[in-house]
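Omission of a single protein chain aside, the complex is shown with its protein chains in their original locations.
Entry: chain A
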């Protein structure tokens, strides 16, 4: 799995090299790692620990008095108690969006990888092209599409799928739709990469062995696309859970997710201990979900 495992180290007993060369080669992987590790240290590990420290600050501190580190572990239960609905909503919305994205994305990736023929590259560009514009612009575009007086809502009202005064914007539906749309490419691309390598002869062999299409899919295609499926679902679910733009632009206060709360804790309310504690709770919750998922999916070597 890891690319590092393939770094050639001439240390096998079969190929003993002269000592000076061997020493240099043994250091080589570490030297190659140095820039990346330094980057990780400065921009990930140090800020993370600072955030950890901030989450244990005395909650009665303020900008003008400063914050004292009092190991206030009570920040965690307090934050959870105040904002558990937003937590639950984040995971709920991201989960529903993931199911929708799988229903849309799997057939799409399969079609592009296996059936698109010479249209393959064009279709791939179509999947990636929206990413050339900003996330914000794409979400704002949905605001126009779902507008109360727009053609789409008008059509739904005309065919009575929506009550005459019904709306799509500012509902959970719009937020989940936004999440599904915005993160779909992250699911489709890894899936495509897996499905593209699928060997046709295996499918033929399954047919020769009297498997019907459903069985072929369950016993051959699906297991072989597992790596892409796992990578895709993780790349989709993790950012979708922490997202706050979709809830902010397409939802109402009743749809706010935990990202909105963290944003407001840091920028508006200036409650740094609570914001930091919520960030860590979110991280812990996502890690727990991801580890549980990977254990069940049986691919622990991803981490």
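Everything that follows uses one rule, which is that a contact is a pair of C-beta atoms (placed from the backbone, for glycine too) under 8 Å apart; a residue touches a chain by one contact, two chains touch by 3 or more; residues count from 1.
The definition used in the following text is that contacts and distances are computed from a predicted model.
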Looking only at "Succinate dehydrogenase subunit B", "Spermidine/putrescine transport system substrate-binding protein", "GMC family oxidoreductase" or "Chemotaxis protein CheW", the name UniProt gives the absent chain is "Spermidine/putrescine transport system substrate-binding protein"
Consider the whole complex, including the chain that is not shown, and state which of A:62, A:121 or A:215 touches that chain. A:62
Please identify which residue in A:142, A:183 or A:256 touches the non-displayed chain. A:256
Which of these, A:41, A:73, A:152 or A:291, touches the one chain of the complex that we don't see? A:41
Touching the hidden chain in the full complex, which residues of chain A are there? Just list them. 2, 4-5, 7, 9, 11, 22, 26, 29-30, 33, 37, 40-41, 44-46, 48-50, 53, 57-58, 61-69, 82, 143, 147-149, 167, 169-170, 251-254, 256, 260-261, 263-264, 266-271, 303
